[in-house]
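Complex shown without one protein chain; remaining protein chains in place.
Chains here go by letter, A and B, matching the order in which they are written, and residues are numbered from 1 within each.
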Amino acid sequence: MPELKLFHGTRIVATPAALDTAVWPQDALALRLAPDEVFVTPAITADIVDDQHAIVAPDAGFAGAWIVPDEALEFLQRSCEWELPLERPAFAQGAVAGLPVKLWLEDDRVLFLVPAPYATDLEERMA
Amino acid sequence: MNEFIERNVRLSWHAAKRSYEVVIVGGGGHGLATAYYLATRHGITDVAVLERKYIGAGNTGRNTTVIRANYGIPEAVRFYQRSLDLYASLEEETGRGITHRQKGLLWLAHSETGIRAERARAELNTAFGAGTEYVGPDEIKKICPQLDMAGGGVWPILGASYHPGGATARHDRVVWTYAEGAMQRGVHIHQRTAVTGLIMDGDRVTGVETAAGPISAGAVVSAVGGHVTALASMAGLRLPIRTHPLQAFVTNRYGLGFDPIVSSSNLLFYASQTAKGEMLLGAEIDRQPSYSYRSGHHFLQSCGHRAMTLLPFLRNLRVLRQWTGVCDMSPDYSPVMGKTGVGGFYITTGWGTWGFKAIPVGGEQMAELIATGETPDLIAPFSLDRFARDRTMADRGSAGTH
Partner (left out) sequence: MTNDKSLRLIVDGSLVEFFAGDNALVALLRAGLHPSQGGCLCLAGDCPHCLATVDGVSYVRTCQVAARPGMVIKRHPSDAPPPLPVGDCPGTDIIARHIYCDVVVIGMGESGRAAAAEAQRDGKDVITLDAAAGQEVIGIYPGPLVVARTRDGMADVHPHGEIVVATGAAEIHPVAPGNHLAGIVTARAATRLAVAGIDLGRVVAIGTPPEGIAVEQAAGELVRFDGVDRVEAVVMRNENGSERKIECDTVSIGLGLCPRDALLRMGNGLAVRAVGAAARTSDIPACPRAGTVCHCAGVTVDDLESVRARGFHELELVKRATLAGTGTCQGSVCLPYIRSFLADRGESLQPPFTARPVTRQLTVGEAAASSYHQATPRTALDGEHRRLGAQMERAGGWWRPWSYGDTVGEYWAVRKGVSIGDVSTLGKMLVSGPGALELLERLYPTKVATLKPGRSRYVLLLNERGYVLDDGLICRDDKTRFTLTFTSGGSSFAELWVRDWAESWRLDVRLLNQTMSLGAINVTGPLAHELLARAGVGDPPQYLHHRTATVTGILCRVFRLSFTGEVSYELHHSVADSVTLWRRLLRLGADLGIKPHGVEALLMLRLEKGHIVVGQDTDFDSTPRRINHEWAVKLDKPDFVGRQAILRTDKVPLDRQLAGLEMEGPAPAEGALIWKGSDYVGFVTSSVFSPVLGKAVMLGWLKLLEGELPAELTIVGRPARRVPTPFYDSEGSRARA
């Protein structure tokens, strides 16, 4: 398993409607952590969402790594107690190996993200 | 062949009367002990205990039977120490075996703050009569050689408080001993008799409704464990009680060899070996309030995992059975007992995860209250009106488990 690295990006909390209609840059990955919260990586500028009260904060609070699907699924089968989405790409989050993990599942790779304070634990548990 | 068969207790059942001096709702340990002490200490025998299932069907018959007195406030220490003493003499008093075993209780510390907490526990309890000493790793290893002092590399064992008075007893035998003792003196116990309502005369409770008809009573005592909120609301009382599931499991039987009761506040489990030889494991309450009796798989996994971390010999033991009970938790982790402000209606509840050990003293004190009309000193701090009077009894010594 590769070493987890901090993912630099932007955390945005805004009205669900503002997030629904926001257009993220082509090369960015936007993970909808909650109806009113998104994590976009790499970082973006503040004026993308249409909500004057939005919180737009630079964020490096997640550590993560891209994993090949076979390895990822093998690990998830024994460490994840909830059902993964079948479609790709897909975002999913919940307890994995007892840690608050966010997953971005693509056809040929899976991104594991965890709050940086748990990075060492996730590395150990994936090893 | 089987030394655990109950060979002495004789239960004698009676037809129900329409009226009793005292009706006790709930045939768990507290209800039955109250009846027993009413009869033996106060000669009050015109008493009925109404149980919706069979005696001991509730939490008393599901609990992990840790008996200890080392609590977190002097009022509680005195109270539970009285219970410890009553338990220790119950076999002699009744001539019945309750499989009472004094085992000693180790409460492990795994961090600087844990060490401080265990030292404090020892200090307070020793001062108020529930002998507890702080012990270091060498003594811990002597008391319980099976412990992995490295804590599986997760929670190393740095120290512990040791309460030599810690004991266990067979829950069902406690139930039957009190039931028999009460019955012998004329108390009626009616099984399969659920109380469906309280009969009020003005603001006084004067009886109970059951499927078999009303029963009138001079005094009604609610001893229904986790179901107290429903019953009390019939008397117009709102109790600050929340009900949470609590689970446990046992392994198959093995030769005796694990002497003490071991508890860890960080790994949140406790373990003992029953007289039959099963390893008995318990943990903390489920966070989510619920009345569900269904056993969870996550509990078995997680409790087993945590216990194995400190007691690696458990790994290859085979699990026999898991089960669930429900605990009525008060906001300050102390029991709620005594008068209610509603005439003729008494309660004993808020027994949380720790009410088995309190059965003798709870019964004794409730009986005295009902017989004399005066709240005994030992339970005065635990009255329901303490919440309104801002006299709560926060007890860290009972928060958590057993």
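Methods note: a residue touches a chain if its C-beta (ideal position, glycine included) is under 8 Å from a C-beta of that chain, and two chains touch if they have at least 3 such contacts.
Predicted model only: the values in this text are computed from it and were never measured.
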Which of B:163, B:306 or B:339 contacts the chain that the document leaves out
B:306
Cross-chain touch to the chain not pictured, restricted to B:19, B:146 or B:216, is B:146
Interface with the undisplayed chain - residues on chain B:
1-2, 4-7, 9-13, 53-57, 61, 74, 111-113, 116-117, 119-121, 123-124, 127-128, 146, 148, 154, 172, 176, 191, 251-258, 266, 273, 276-277, 279, 292, 294-297, 300-302, 304-309, 312-323, 331-333, 388-394, 396, 399
Would you write out the residues of chain A that touch the absent chain, in ascending order?
6, 8, 11, 13-14, 36-37, 51, 53-55, 57-61, 77-81, 83, 97-99, 115-118, 120-121, 125
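The criterion applied here is as follows: only the chains that are shown with their structure count from here on.
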Measuring from the mean C-alpha position of chain A to the mean C-alpha position of chain B, what distance in angstrom results?
46
